[in-house]
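With one protein chain held back, the other chains of the complex are shown just where they sit.
We just call them A, B and C in the order they show up, numbering each chain from 1.
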Amino acid sequence: MVILIQCNDRVGLVADIASVLAKAGYNIVAMREHVDVEEKRFFVRVMVENISNIQNIEKDLMKVLPDDAIVRVNPLPDKKIVVLVTREYHCLSDILIRNHFKTLGADVQCVIGNHDDLKDITEQFGIPFYLVSHESKSREKFEDEILDIVTRYNPDFLILAKFMRILSPGFISSFKMRIINIHHSFLPAFIGANPYKQAYKRGVKIIGATAHFITNDLDEGPIITQKIITVNHSLLLPDLIKAGRENETAALARAMQLVFDDRVLVYSNKTVVFE
Amino acid sequence: MVILIQCNDRVGLVADIASVLAKAGYNIVAMREHVDVEEKRFFVRVMVENISNIQNIEKDLMKVLPDDAIVRVNPLPDKKIVVLVTREYHCLSDILIRNHFKTLGADVQCVIGNHDDLKDITEQFGIPFYLVSHESKSREKFEDEILDIVTRYNPDFLILAKFMRILSPGFISSFKMRIINIHHSFLPAFIGANPYKQAYKRGVKIIGATAHFITNDLDEGPIITQKIITVNHSLLLPDLIKAGRENETAALARAMQLVFDDRVLVYSNKTVVFE
Amino acid sequence: MVILIQCNDRVGLVADIASVLAKAGYNIVAMREHVDVEEKRFFVRVMVENISNIQNIEKDLMKVLPDDAIVRVNPLPDKKIVVLVTREYHCLSDILIRNHFKTLGADVQCVIGNHDDLKDITEQFGIPFYLVSHESKSREKFEDEILDIVTRYNPDFLILAKFMRILSPGFISSFKMRIINIHHSFLPAFIGANPYKQAYKRGVKIIGATAHFITNDLDEGPIITQKIITVNHSLLLPDLIKAGRENETAALARAMQLVFDDRVLVYSNKTVVFE
Partner (left out) sequence: MVILIQCNDRVGLVADIASVLAKAGYNIVAMREHVDVEEKRFFVRVMVENISNIQNIEKDLMKVLPDDAIVRVNPLPDKKIVVLVTREYHCLSDILIRNHFKTLGADVQCVIGNHDDLKDITEQFGIPFYLVSHESKSREKFEDEILDIVTRYNPDFLILAKFMRILSPGFISSFKMRIINIHHSFLPAFIGANPYKQAYKRGVKIIGATAHFITNDLDEGPIITQKIITVNHSLLLPDLIKAGRENETAALARAMQLVFDDRVLVYSNKTVVFE
């Protein structure tokens, strides 16, 4: 079982938390604690064994923690996710394979696409696919249609696996820090459209990919993980894009693993990642 | 011996070049050729053995090549360099050590600093150090003083090893594609001042360093090489800077090795690097 | 079109090859040449455009090359492969996805397994799966059954995608340097069985995977590519194995890409890889 806590820092927090767990007879097998000394903010991830009563632990912890504490006790083996896609197959395929062989750490409830290119591969794995075209309708209506489907499945996280539409603040606020996006550049380099084209023109020697939570500021949300690959002059733009896809797939996969494994805490537009 | 050629592309260039070399009895032990098919530009690096007469080769090659061809025949074991520094020791120390043990691939003629922090370490290695303060004088005068010293040594390249002053277009044009700079970010991310501070605020998970030729556009010159290191939430700004220094040192060292080894060709604000 | 040549070295080889290509009107867009100066062996990879008559090129090249020359002219967009598996899904799934979306650079003809665990995922992609159990039969008979199926498809390469049986010299000699294996360690460390267990016991901080051609000496064939990931004390044996699988998948994918892209030449139990 994993327990994640963040709150304002004070002397004695670890002692208080560990005492609550010790009294309950839990054995701590791994613990990571971090204090942002500038912001005086405390973060901890605790992995425990010998678990008896989960309900009480959360209550008992709250008793010794500051009022602002956010406590997440996670005894569930799996999270539920909904995946949003457009046309590119690479990230979705990776998710479908891991989901199929039960190594994703989450259950894919359904896939929603604004094109139907990925309908077949999705349904081939027995996962429902919903086509919600963005054409000839307002963004509001487009998002409402998506929201209708999503709500039905009550997912823990939305995964934007190369979903090429910008979501409205309203939509995003419904899933605060629960929407994970893969951006095809080493943010904050090449913000916005066509990052590979920008990278090609600039003659960079490394290209990157960034998995991050979505906030209202496009490409500005808290970064979960970044990955890079080295490139050189021999790669034309299509080669860059192809090479970049492998990297995007790896970055999104790693970010999901970290989040589903309860290793990520968010604050001040940053993440604490206990890898 | 290494031969570097770039010119406009046409059918038969490799055959013509290789024939000239074969007739001279040279054996090609390594060859890398690249054509930028969009710009129809041809690049080649040839390493040959059994060398007799170098003078003629360059002339003989020019006879079969287009008029625009740039040919560099490099039989010299060593280039000459002048190093410009401000206060940070890490890149300069690495250069001094490699120079001392004859593994730099270039001879350090002297070091010029706008502060005297690095005078002792430089002179300790028997290398002349010149203090040229930028204070209480115009940039023109400052650069003239530097130029006076540099001219005395007639270096092949100037290395900006954490030289924290911006050079004027006039100065740069005197050393076109012969000034190598180390920029302490993964360009084009965090252009300009305080990249580590920007990176810290943004909560990035990777920081980079970029070695590039200097052009008039600050931080916009052709990139030679880039290196990265992974970082995390536990690093405060001073830790980021410290970790970044290792990376800057490695990136600049690699760039110098590539350039001094005659592996880098420049065109259209990009480089072809035959690693 | 890609041309791969290896032969004994002599002065003038590049000139002769390039002249043949120039006369045919081919434009060389990328060329990599390497000479093993110790073994006096010549290797070249040429990528050309403006192709007219392929048949003649091979003959015309042979005329100017030493008798021992091996010339491979490769105008085909795709190779044919057969994949052998046991129970682990990760490498096969990656191959099936890339094959499905036409980015593998080869066509999967069929999958042969000595267990039926991967039958469903294979057939789901419309690829034939053959179960050839190794139980209650001699290795000879087991291999004959495999050979029967393989022969039907006439593949260019056999891919051992976590096929956990040792093949006999007889079988291997039928596919000389055409069987690619993924070994789950950083060869030559941890040769043989249970490399992850060995790595765990030794407390290594990096684990590797090696893609190599199969020869009669187990785990001793020419290495195509190697990949590594960093690990630490917090990973138990099952975690190491799980992390290693990602790495194995990536290493095999890269090796296939290099081979299918005609970038790999073999000699003296080594490879020349023109990346």
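A few notes on this one:
Convention: contacts are C-beta pairs under 8 Å (C-beta built on N, C-alpha and C of every residue); 3 or more make two chains touch, one makes a residue touch a chain.
This is a predicted model, so every value here is computed, not measured.
Of the listed positions B:Val37, B:Ile54, B:Ile70 or B:Ile97, the one in contact with the omitted chain in the full complex is B:Ile97.
When the omitted chain is restored, the residue from C:Ser93, C:Thr122 or C:Thr225 that touches it is C:Thr225.
Across the interface with the omitted chain, subunit A contributes residues 9-16, 18-19, 21-22, 25-35, 37, 44, 49-50.
Taking the whole complex into account, subunit B touches the unshown chain at residues 30, 89-90, 93-94, 97, 100-101, 103, 121, 124-125, 234, 242, 246, 250, 253.
Where subunit C meets the chain that is not shown, the touching residues are 34, 36-38, 186-190, 198, 202-206, 208, 222-228, 232-234, 236, 269-273, 275.
Convention: only the chains that are shown with their structure count from here on.
Work out the mean CA point of subunit A and of subunit B, and you get 40 Å between them. Subunit A has residues 234 in contact with two or more other chains.
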